[in-house]
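Please see the structure below; I have some questions.
All protein chains but one are shown at their positions in the complex.
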Amino acid sequence: MLDYFLKTRAWTKQLIEPLQTEDCVLQPVQEVSPPKWHMAHTSWFFEEFVLKPFVKDYKVFSEDYAYLFNSYYNHVGQRNPRDNRGSISRPSTKVIRQYRQHVTEAVSLFWKQLQEHKDWPEISRRLEIGINHEQQHQELLLTDIKYILGTQPFYPLYVEEGAPDCDWSAEKALEWNRVEEGMYLIGHEGNDFCFDNEKGAHDVFLESFEIADRAVRNDEYLEFIEAGAYQDFQWWLAEGWDWVLANQMDSPLYWVKKEDQWFRYSLSGLIPLEPFGPLMHVNYYEADAFARWKGARLPTEFEWEAAFQINPDWMYSPVWEWTASAYLPYPGFKTEPGALGEYNGKFMVNQMVLRGGSLATPEGHWRPSYRNFFHPHLQWQFSGIRLVR
Amino acid sequence: MLDYFLKTRAWTKQLIEPLQTEDCVLQPVQEVSPPKWHMAHTSWFFEEFVLKPFVKDYKVFSEDYAYLFNSYYNHVGQRNPRDNRGSISRPSTKVIRQYRQHVTEAVSLFWKQLQEHKDWPEISRRLEIGINHEQQHQELLLTDIKYILGTQPFYPLYVEEGAPDCDWSAEKALEWNRVEEGMYLIGHEGNDFCFDNEKGAHDVFLESFEIADRAVRNDEYLEFIEAGAYQDFQWWLAEGWDWVLANQMDSPLYWVKKEDQWFRYSLSGLIPLEPFGPLMHVNYYEADAFARWKGARLPTEFEWEAAFQINPDWMYSPVWEWTASAYLPYPGFKTEPGALGEYNGKFMVNQMVLRGGSLATPEGHWRPSYRNFFHPHLQWQFSGIRLVR
Amino acid sequence: MLDYFLKTRAWTKQLIEPLQTEDCVLQPVQEVSPPKWHMAHTSWFFEEFVLKPFVKDYKVFSEDYAYLFNSYYNHVGQRNPRDNRGSISRPSTKVIRQYRQHVTEAVSLFWKQLQEHKDWPEISRRLEIGINHEQQHQELLLTDIKYILGTQPFYPLYVEEGAPDCDWSAEKALEWNRVEEGMYLIGHEGNDFCFDNEKGAHDVFLESFEIADRAVRNDEYLEFIEAGAYQDFQWWLAEGWDWVLANQMDSPLYWVKKEDQWFRYSLSGLIPLEPFGPLMHVNYYEADAFARWKGARLPTEFEWEAAFQINPDWMYSPVWEWTASAYLPYPGFKTEPGALGEYNGKFMVNQMVLRGGSLATPEGHWRPSYRNFFHPHLQWQFSGIRLVR
Partner (left out) sequence: MLDYFLKTRAWTKQLIEPLQTEDCVLQPVQEVSPPKWHMAHTSWFFEEFVLKPFVKDYKVFSEDYAYLFNSYYNHVGQRNPRDNRGSISRPSTKVIRQYRQHVTEAVSLFWKQLQEHKDWPEISRRLEIGINHEQQHQELLLTDIKYILGTQPFYPLYVEEGAPDCDWSAEKALEWNRVEEGMYLIGHEGNDFCFDNEKGAHDVFLESFEIADRAVRNDEYLEFIEAGAYQDFQWWLAEGWDWVLANQMDSPLYWVKKEDQWFRYSLSGLIPLEPFGPLMHVNYYEADAFARWKGARLPTEFEWEAAFQINPDWMYSPVWEWTASAYLPYPGFKTEPGALGEYNGKFMVNQMVLRGGSLATPEGHWRPSYRNFFHPHLQWQFSGIRLVR
């Protein structure tokens, strides 16, 4: 696990590499955090939940950081408000790099001592959560970097080449796969790591359905746009239509029309829209409206997971897929006591579940039982559409 | 059915009776409509969906009313924005009474002609929807009147005596009833009237659970308050806690503490809180927090309906009961084409289901499959809590 | 003075006469108060400042009214927030009529007793303020009624005939009159009634200027519109231009273009724009932009008053005239102690002075030294433009 820890810590560093210092400080909208905040917060997590409680006489890198880099743990105390993260210039990115190194080294240095601690089972559980937590933030780092750069007037790029959200060439006709009526066991089983919200595997009865064998593509969504769907209330949920009108929407996030040609912002800058590329950066309202327009619908999260059980190959995709399921507790869901109990449970209202994973999901972080969740109006994730009928 | 129609129309009139003209015009918050708007809107509904399309040469009472009294039907055309209903003084209440009478008489007068119309099946279906629609607004009328009067500084009353939300005396100890694991058929069956969102009866597999045999009472909720629960984040969903802080909440809507004694506003004015009265006017955040504090939880809407199937007596209650289910389509849910297809389906996001009915629900409007739904922050309905464990 | 008091009270009643009860309750925007609030507030003023302190054993009509009908006097205590006036249905209009009568009769009844009171000089001063205060509200009543009716979708009218804001026929070419450089005595002199903000007559040195002999007309302003001035930033103050863009303005309040013809809402309903009618319902931004476009400017309040001293005939006009002067204290301005000291002084920031009077100003309320004041974005007064160069 120490290896896995070190590899995870190193990957964060690599993700930050192409950025300029100025990019690391910005918070253009509330849901996007400054990269340097992610760098510090993922380090604070190990300090707060492992080093401080379990390493004897551990001295924190700075007394100020619990206030600055706690995200939402009320149990841990007062904190800088979420929408104020973009008003903090100090500590500088350089100091935060030192902080990261300090924490990484401390975990390595005390590894032996931790392993011999009487609470090692709890410690190792927390280390595992910490690693998975950092992986989640690696994904957020990419989406937030894309937003920070991609909403600037002149579209600066993250990397010249090899951006993870580019290069879509293979054409693949869509096929429908049938899943039979029956009882399916939903949720995580076994002793591998998973978050608390996946636990409590339970039977769910499903009627039969057909599911597309890949996510919706740009060219398919373009038809929706060109059919005037953003100007026609009948396809939209009432709140979705309000969102369209209030924001004068006419396409997904990062799509730009110039002289009758469509472009999209990618991590390698503004590029012509690739017809066969996977649709990305739609919100739930758009996903739901598109499905309705197509005469289809979105899968529930149970259907999604059942389909995966039938044939995993159908379900891999470069985008998180909006499901028709609201984010709610599984039967018997329990939060653990203390701060880590705030990890997932307290967000179970007004959000929709996304399943799968995306091109931004770090290696080893993908699970078929994984329940991602966002508010229905948010587009900045690598989020797309899977159809069922 | 004509009788039922006339009875329904008469009941609306009776509900309005105790009001003063000034009460009929106000819209203190967006979700509360002026009583005179309800009076007109329920009449416009019959005019728009029955009289205009099916009565030959029918002349509408006023060409302006489609604009003024359409609620949310995009298919019908432009309309007065919802939050502008409280800025409309004309037509006066008197003219709206004439409008009501005009519509009631037109339906009666043309009843025979409609019955002999080749589309009578569709017409009668629409009349039935219109009657049920008016019943829904009768319930809203009471909740809106309560809000209009109950949020004024000096608490004017609706009726001196016989208010439907008063007189709770019987004490009943709470008992837990067991519902066994199994497959339950959920949704409406048969040919009786129901809304489209209840249709598509389908099997749902449930694990066993225990359900309280009555709704939570004021004295039980008072313990929650006195335990400091409104000051302790640990019981609340994150959005619920934000709501508590932003609105400085410390008790349900209409509860008032004066010199260490609790009162509540009822339709008969401010009265001392009755310990054995049913808790009313909590929102989903409060219901969820209370259940967590009690070491219990809210039922899903499927559990609620299953319990009713076991024993209806357990489930009658003077309040709508928040469930742990988000408002989503049943499998195979279809909206009909045209304006009436906008009735329910387009609201299926970001709302929670309530089950049962309340003291404000008109006679004949109660159904075990009925799916009421509101946003989680709203308290102004007669909404309470049922516990399961 | 008793006569004058009774006449004033009667005139308020007459202004209310044409309204329906529903019209009396509405507050469509913060600056517009419900007519029934004006009716009550002007009565409370006499009760609070004359009857309560000076009539022995006087019993107020209702203990609740100080809370409900105090406008902004912090010295008097807590009050209903200004933007909540439109959420109060009780007391009803009928009860408020009784309240008005009660107060009118009490003042009459105790007149003798008050006259013999040792503080009669102070009492009579307050009665005079109360009468002038009610006259101010008579003007506001008309502007507020116009807003309440004129912003409804179907333009209900106040009176069929004889509306004070109609019937403009006389054409009069504009002439410029010269006022010579010199020292002018500005402010109110003598013992007649005036408000505290007019006191402290003082010398002001003015350079010579020319002033138009009448207010700007509709046809003149129409040229400004048709020249595209609402689409051209160069004529506008920065805040004015922000206001144009944010509200998508293209004409004064109440102007409506239908099939290429201009109409305006008047108290007798929607009527074709009269070219020779006086321009009404522009705000300071519009007045300032129009003057700039004309190659002229607005007068300072000192220039306005000086012009009146030269020749009063030039300066009468059916509209309040925006001046280029901010509302600030005259040299030596003092507020009196207590609540009545809050009457004018505390508003002396961020407002502009208007001079003259309007068609809505009650008889006897006009004074050349009168300083009216509003925020620069407000259009709902009978406010127009006088040019100087």
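For reference, chains read A, B and C in written order, and residue numbers begin at 1 within each chain.
Criterion: contacts are C-beta pairs under 8 Å (C-beta built on N, C-alpha and C of every residue); 3 or more make two chains touch, one makes a residue touch a chain.
Source: prediction; values computed, not measured.
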item: Chains still shown that are in contact with the chain withheld from the display; value: A, C
item: Contact partner of the left-out chain, one of A:N80, A:Q101 or A:Q136; value: A:N80
item: Residue of C:E17, C:E116 or C:E207 in touch with the missing chain, whole complex considered; value: C:E207
item: Sole residue of C:A170, C:A246 or C:V349 that reaches the chain not shown, by the stated touch rule; value: C:V349
item: Omitted-chain contact residue, chosen from C:A10, C:M183 or C:A227; value: C:M183
item: Residues from subunit A at the interface with the omitted partner, ascending; value: 20-26, 28, 36, 64, 67-68, 80, 86-90, 92-93, 148-149, 151-154, 156
item: Sites on subunit C contacted by the missing partner chain, in the whole complex; value: 72, 74-75, 183, 202-205, 207, 233-234, 236-241, 284-285, 288, 324-326, 328-329, 331-332, 346-350, 352, 376
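Just so we're on the same page, only the chains that are shown with their structure count from here on.
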item: Topology of the chain contact graph, where touching chains are joined (line, ring, star, complete, other); value: line
item: Centre-most chain, if every chain is reduced to its averaged C-alpha atoms; value: B
item: Whole-Å gap separating subunit A and subunit C, where each centre is the average of the chain's CA atoms; value: 58
item: Separation of subunit B from subunit C, taking each centre as the mean of its C-alpha atoms, in whole Å; value: 45
item: Contacts with 2+ other chains: residues of subunit B; value: none
